[in-house]
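Encoded as structure tokens, here's the structure I'll be asking about.
All protein chains but one are shown in place.
Showing subunit A:
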Amino acid sequence: MKNFQIIKALSSSSAVASITKDTSVMFIAGGTNLVDLMKKNVVAPDKLIDINALDLKKIEFLNGKVSIGALAKNSQVAEDQSIKEKLPLLALALAAGASQQIRHMATVGGNMLQRTRCPYFYNTDMPCNKRVPKSGCGAIGGTNRMAAVFGTSDSCIAVHPSDMCVALAALDATVLVEGPKGKRQINFTDFHRLPGNTPEKDNTLEIRELITSIEIPDNNFTKNVHYLKVRDRSSYAFALVSVAVALELKNNVISNAKLAMGGVAHKPWRLTETEDFLKGKTASEDIFKQAGKLGMKGARGYGDNDFKLTLGANAITEALTIAASK
């Protein structure tokens, strides 16, 4: 790791003003991902703006929505009694991520900005278009068990590693950001992006923009929800495939459905077609099996990750079954 400066920001506007146009200055919050990346020389900023002193930690229940500050800790949100009651899907997804120690450090905003866990991204001796544009994709033709099956490109098949973001994508959250041009809002499902020819960009955040909070509209997804995470061990492992399901059931008829998947794409993968298919149907084993198949339509394997096509369909079916039975 090279020497770097660290400066404590006292307001979000001063934090934003400290950032230069290149990547030599970066924000740091919990640091659970950034510090790793710096140790491994994947990123090497000259200056870090420590935003932990900013007043962005609150969880507020406002009229028609819940607002969560970007600096709220993952564990703080996951263990908040009102979040557990009103947004149980978010609490479940957060609890499935990382370890308790990491959740105590990691923030909501930082979680959204964590980089892929693709091994080729982390190993600076390997080609990776995301780390070094135009250096090639090591994962295509390489070891790609964790890789994406949706929305891939010839330059990148990495997946976004977050659990929390999968739930937020399903719950129609909005991201609030502040930048030199002022404040703006981004639909959560538009926040992360597909790799295309510019996989170095994970999201649509502009340089010098700071995430200040997320907002989740009120909904009735308080009962029939589930976050199913399929992984190689029972704790502290990234998802091979995960499914966030939120259902509204009336007399076993699905009046509303939200589904998103993790571990399958460069962004949390919302399954709108499957949601439309489910609406108005009576919950049944057969319908959920059909939904699983529909959800994985268009998926493409890259060798080691071919199993995700079957696993993904089965996971959708399983998550729907569990959510409906609650």
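Everything below uses one rule, namely that contacts are C-beta pairs under 8 Å (C-beta built on N, C-alpha and C of every residue); 3 or more make two chains touch, one makes a residue touch a chain; residues count from 1.
Operating definition for what follows: contacts and distances are computed from a predicted model.
Enquirer: Write down which listed name, "NADH-quinone oxidoreductase subunit C", "Cysteine desulfurase", "Putative signal peptide protein" or "Xanthine dehydrogenase YagR molybdenum-binding subunit", is the UniProt protein name of the chain that is not shown.
Expert: "Xanthine dehydrogenase YagR molybdenum-binding subunit"
Enquirer: Just to verify: which one of A:120, A:221, A:269 or A:302 makes contact with the chain not shown?
Expert: With A:120, A:221, A:269 or A:302 as choices, the missing chain is touched by A:120.
Enquirer: When the complex is taken as a whole, what residues of subunit A touch the one chain not shown?
Expert: Against the missing chain, subunit A presents residues 1-3, 41, 117, 119-120, 122-123, 125-126, 138, 141-143, 145, 230, 232-238, 240, 293, 296-297, 299, 306-307, 309-315, 317-318.
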